[in-house]
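Quick one: the structure is below, and I'll ask about it shortly.
A single protein chain has been omitted from the complex, and every remaining protein chain is retained in its original position.
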Amino acid sequence: MEILTIGAKFGVYIVMALVLVFALGVVTLRNLFHSALCLAAVLVGTATVYLALRADFVAAIQILVYVGAVMTLIIFAIMLTEHLGEKTIRQTNRQSPAAILGLLGFIFMIGLVILRTPWPVTKRALATGTSVMSLGKALMGSYVFPFEIISVILIAALIGAVVIAKKDPEEKS
Amino acid sequence: MVSADHILWVPLLPFAAFIANILAGRRLKHRAAWLSVATSAVACAIALPVCWAVFHGAHFANQITWLAIGKGSLQFGYLMDPLSATLLFMVTIVGTLIQIYASGYMAGDPRYSRFFAYVSLFMSAMLTLVISDNYLLFFMAWEIMGLCSYLLIGFYFEKESAAKACFKAFLTTRIGDVGFLLGFLTLFTAIGTLSFSKMNAIMDGTYTGPAMLIPVSLLVAASLLIFCGTIGKSAQFPLHVWLPDAMEGPTPVSALIHAATMVAAGVFLVARSFSLFMAVRDVLPFVTTIGTITAFMAAFIALTQTDIKRILAYSTISQLGYMVTGLGLMGLGAGTFHLTTHAFFKALLFLGAGSVIHGTHVQDIRQMGGLFKKMPHTATTFIIASLALAGIPPLSGFWSKDEILLTAFASGNILVFGVLLLTAFMTAFYMFRLIFMTFFGKARDPHVHAHESPAVMTLPLWALAIGSIVIGIPGSPFMHHWFQKFMAHMTHYPEYEPSAFVMGCSITVAVLGIGLAGVIYLKKTAWAEKTASVFPTFYRLSLNKFYFDELYSRFIIKPFTAIGRILFSFDEAVVDGAVNGTGQNTLFLSRLKNWFDQHVVDGLVNFMGALTYFLNAIVKRLQTGLVQNYMLFAFLGFLAFIAWQLKLI
Amino acid sequence: MIVPLPHILIFSLLLFAIGIYGALVRRNIIGILISIELMLNAANINLIAFSKTTSLAPETGQIFALFVIAIAAMSAAVGLAIVLALFRVRKTVYTDEVNLLKW
Partner (left out) sequence: MTMPGWLRSIEFAVDLSFVNAKGWFLDLLGKFLPGWIVVLTSIVISGVVILCMGPIIMMYLTLLERKLIGRIQNRYGPNRVGIWGLLQPIADGIKMFTKEDIVPANADKLIHLLAPIVIVIPALMVFLVVPFGERMTAANLNIGILYFIAVSSITTIPIFMGSWASRNKYSLLGGMRTAAQMISYEIPMTLSVVPVIMMSQSLSTNTIVMTQCGDVDLHWFVFTPWGLTGFMIFFLCAVAECNRPPFDLPEAESELVAGFHTEYSGMKFALFYMAEYMNAFTLCGIATTLFLGGWQGPFLPSWLWFFGKTFLLICVMIWFRGTFPRFRVDQLMGFAWKFLLPLTLINILVAGLWQFVPERTAWLYSVPILIVSLWTLVKLNRHFVPEKRAYPLAD
């Protein structure tokens, strides 16, 4: 049976690689719409990674919220702001070399940390996946306060977004 | 201690008159005189019954607390004992008469109301002095009198001589006053109280208060200093120079102040503090010597004087000398009695001289002559007063002078007795020299037209004449020396039996004087010049007033002015020099500072400004406006932090 | 745990780095927003991965991931609303054209 696990592991690595490629796509593609779609691909990829980490509820939510809603938002925004058919002009600004250097340093340092520290892996956590029941209990139990606050913030963001995006009455353009 | 509080009205009424005259003087015009006379008359009316009661043995005193200082308190009040009663009696009567006379004499003077204001103020001060019961109130009144004498002497301040005279009078009396102030303050430190009655009790040993150790040396000092006050005020030997010059004032003033009352205040002071002097016996010889010297010297100068008022001034000084000698010889009764009688006839003499001047408008007796017929009332009253002054028996002068001579003779001071007799002779001589030159003989100056003074002036003259005749009786044997016994009630002092010898000597001396004067100035007028050539030095001495003025100016005034000039130059050079010097170098320093401030401080500030601008130019680049630049900087910062955290750097 | 933890952390680190690169480099504001979403996702992966290994209750990581997703959705919504407003006013969506706030 360990072949399957190896296969699965292999599958996960492939997914990770794909996600990274798509992420690069998001960042470098000249056409904004393409980068948005790459983002969708990245999101679905991360959902599969969650499945690999036995967090299937979060994966489902990720797809439902991110791919369903946020992507729609982004695409709407792109459609409303992008000049249809206009030749896409240079997308990256001048500070890319500095940014890349910084990033390499960053990756090196954090990578060093990750590789060097002995991550404690508890047996119990490895075994069981989290059932949705325990998640629900936690949400409604010890995390009920953040849960309520998140709902308030969501409402606020909702109203805020509408107000900001709405065209002012006297502004006829 | 029955209290007669209404006595307080006596000093207050003249004071009210003073205020009325000062404030509403211009509107009152001639009515100002009636106001002053009225208030003095009323004061006199109030005072006489009280004095009469005191004459019959009553004794009034009352105090109110004037000032409470911590535990001690200052009591002001009045004391009516035999001494103050006599003085009050004398002052009120003489004062009122003189004011009546003055209302006539001063008629037509532009500053009429102001004159009567000053006179009323003087009256109120004198009355307060007389009835006051402690040294401080006494001293306050004493000072106000000094002020009034200054104001009244300098009444005709247009005249240069008057201004100088009042200034001179004020300064010399001030010297005496300072002594008097120090005196009663040392007394206060010695016996702790200022009130006369308490002092008398302490000195007599009958004081019931807490026993205290009284340092005798302090008492001696106190008495001497108090006597200085008398010397200053009563124009005794060293400080007598101001009285002759004080004649610049109007004659009623001279009469009131420089004959009857103010100068008498000095003698009254000694009388008032007689218990102190009695307690310090060895001071008395000093007092007597001063008294005799003044008497002899003044009389000697009066011999050769030609101004009518100056002669009377010198005679006053010599009579004051008499009183001081009397008191010096422990003859309290004699001194006070002579004081009272002298007040009456000396006032009369001055008023007489006043009416003569009023009539002839001339003061020099050499220009007068044969005025008897033209001014009969003035002449007769004048002659009566002169007889009293010379000491002819029935008149008051004889009794009081005789008392003093008796005290001198009986107490064994033969030298003093001799000098006093000689002075008496000289007094008689110069008085009658004056009379014969003015009233008898031929009119020397043709264009002098004398006329009799009006009734308002002659009536007071006659009143005073009668007074000077009558006032002698209480002290004379006719009333069994009532006055001396009356005085003895107050303080105990040695009394002597009247001796016929002393009386005889004084009468002979008086008659001799009158005779000699008559001979020289009526019959043999040539002898006058001869006597001058016979004793040239004495003549010149007498004429020039023993050169006292010159001496003073030479030895006191000049050095002081010299010192003043030196101090002034010193001040000019050193002090002002220092001030200007500091001014200069502050200026220099400020210029220096200004340069420093300009270049260094401002320089620094500008430098800071430039520095910030320079740094700004560099840092400004950072704010590019691009959001992503800021993100990059933040990220790099974050990176550095991680690196540091991981100890890589 | 099919994949060992360090590998996942490396993966999320790389994803995060790419996200930062996007945020720093892309000129289009929506591009920046997208890369920020990317970064948030990377963080989520870490959260989930750690929820497996830490001693805390297993579901804490997942709950935090849920909250992060909610927050990310909100930020995207408000961010894009702002972008729309900006576009309407200044007719441009490129950051270097929106640089008035400078010295």
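Lettered A, B and C in written order, each chain numbered from 1.
Criterion: a residue touches a chain if its C-beta (ideal position, glycine included) is under 8 Å from a C-beta of that chain, and two chains touch if they have at least 3 such contacts.
Quick caveat, the model's predicted, so the values are computed rather than measured.
Participant: Which chains here touch the chain that is missing from view?
Facilitator: Every shown chain touched by the left-out chain: A.
Participant: Who touches the missing chain here, A:G68, A:P120 or A:G141?
Facilitator: Going through A:G68, A:P120 or A:G141 one by one, A:G68 is the residue touching the chain not shown.
Participant: With the missing chain put back, which residues of subunit A would touch it? List them for me.
Facilitator: 1, 3-4, 31, 33-34, 37, 40, 44, 56-57, 59-61, 63-64, 67-69, 71-72, 75-76, 79, 84-85, 131-132
Following the convention adopted for this analysis, only the chains that are shown with their structure count from here on.
Participant: Determine which of the two chain pairs, A-C or A-B, is joined by the larger number of C-beta pairs in contact.
Facilitator: A-C
Participant: Counting in whole Å, what is the centre-to-centre distance of subunit A and subunit C, each centre being its mean C-alpha position?
Facilitator: Each chain's C-alpha centroid was found; their separation is 6 Å.
Participant: Counting in whole Å, what is the centre-to-centre distance of subunit A and subunit B, each centre being its mean C-alpha position?
Facilitator: 120
Participant: Hey, what residues on subunit B touch two or more of the other chains?
Facilitator: In subunit B, 626, 628, 632, 635 touch at least two other chains.
Participant: Note the residues in subunit C that touch 2 or more other chains, in rising order.
Facilitator: Subunit C, residues with two or more chain partners: 20, 24-25, 95-96.
Participant: Which residues, counting only subunit B, touch subunit A once they are in their complex?
Facilitator: 626, 628-629, 632, 635-636, 639, 642-643, 646, 648
Participant: Help me check something: in the complex, which residues belonging to subunit C touch subunit B?
Facilitator: So the residues of subunit C in touch with subunit B come to 20, 23-25, 32, 95-96, 98-103.
Participant: Help me check something: in the complex, which residues belonging to subunit B touch subunit C?
Facilitator: Per the touch definition, subunit B meets subunit C at residues 620, 623-628, 631-632, 635.
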